[in-house]
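Some notes on the structure that comes next.
Missing here is one protein chain; the remaining ones are kept as they sit in the complex.
This part shows chain A:
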Amino acid sequence: MASITKQKPSPLDKPLSKGKAEVNIATFALLFSEMVQYCQNRVYSVSELQTKLSEMGQHVGSHLLDLLFVREQGYKRETKLLKMLLFIKTNFWKTLYGKEADRLEHSNDDERTYYIIETEHLVNKFISVPKDKAKLNCAAFTAGIIEAVLNGANFPCKVTAHWHKGTTFMIEFDESVIARDKMVEGR
């Protein structure tokens, strides 16, 4: 059995950690700052920058999805829209940011649109937006995480971050999600 090449460990051989580890907020903030600077140097506009941050967030979200459902929900995936959104507002947010999201709202004039509102969001805590880029909201990264989690759970949607009452994440679901949810609820 002795092999000459070194055996690389697989994360799957290790038991899943409880996820209680924490790092200093400064460590995270400085890493995030480097990420934003790196992206900034490779784009020409604010919207491109937000797209890039969102893509990185999606990478994170797609890895978090299974982890959270296995750990928090006893392997069960949410199938109803509202329950899924509540899961994001509560468990998901608490795990990642140490608190529930401040508010979850349904748009009055578009049933496909929901909002998650955060007065002060973690990633924006140490960021001051330059005047000429007032539109820039680096929480696009978090929007990417949410988007990947929802897409992964089969609720196709687009999530964007905006400056409104702090930071508002606008979640626009695919038509099919609403139609399916009505069917499921109707049963």
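Here is the rule we use: contacts are C-beta pairs under 8 Å (C-beta built on N, C-alpha and C of every residue); 3 or more make two chains touch, one makes a residue touch a chain; residues count from 1.
Here is the rule we use: contacts and distances are computed from a predicted model.
*Asks:* When one chain of this assembly is omitted, its UniProt record names it as which of these: "GPI transamidase component GAA1", "Trafficking protein particle complex subunit", "Protein FYV10" or "Peroxin-7"?
*Replies:* "Trafficking protein particle complex subunit"
*Asks:* Considering the whole complex, which of A:Leu104, A:Leu122 or A:Ile171 touches the chain not shown?
*Replies:* Spelled out, the listed residue whose C-beta touches the missing chain is A:Leu122.
*Asks:* In terms of residues, what is the contact footprint of the unshown chain on chain A?
*Replies:* Against the left-out chain, chain A lists 5-11, 17, 19-28, 30-35, 37-38, 42, 55-57, 59-60, 63-64, 67, 94-100, 122.
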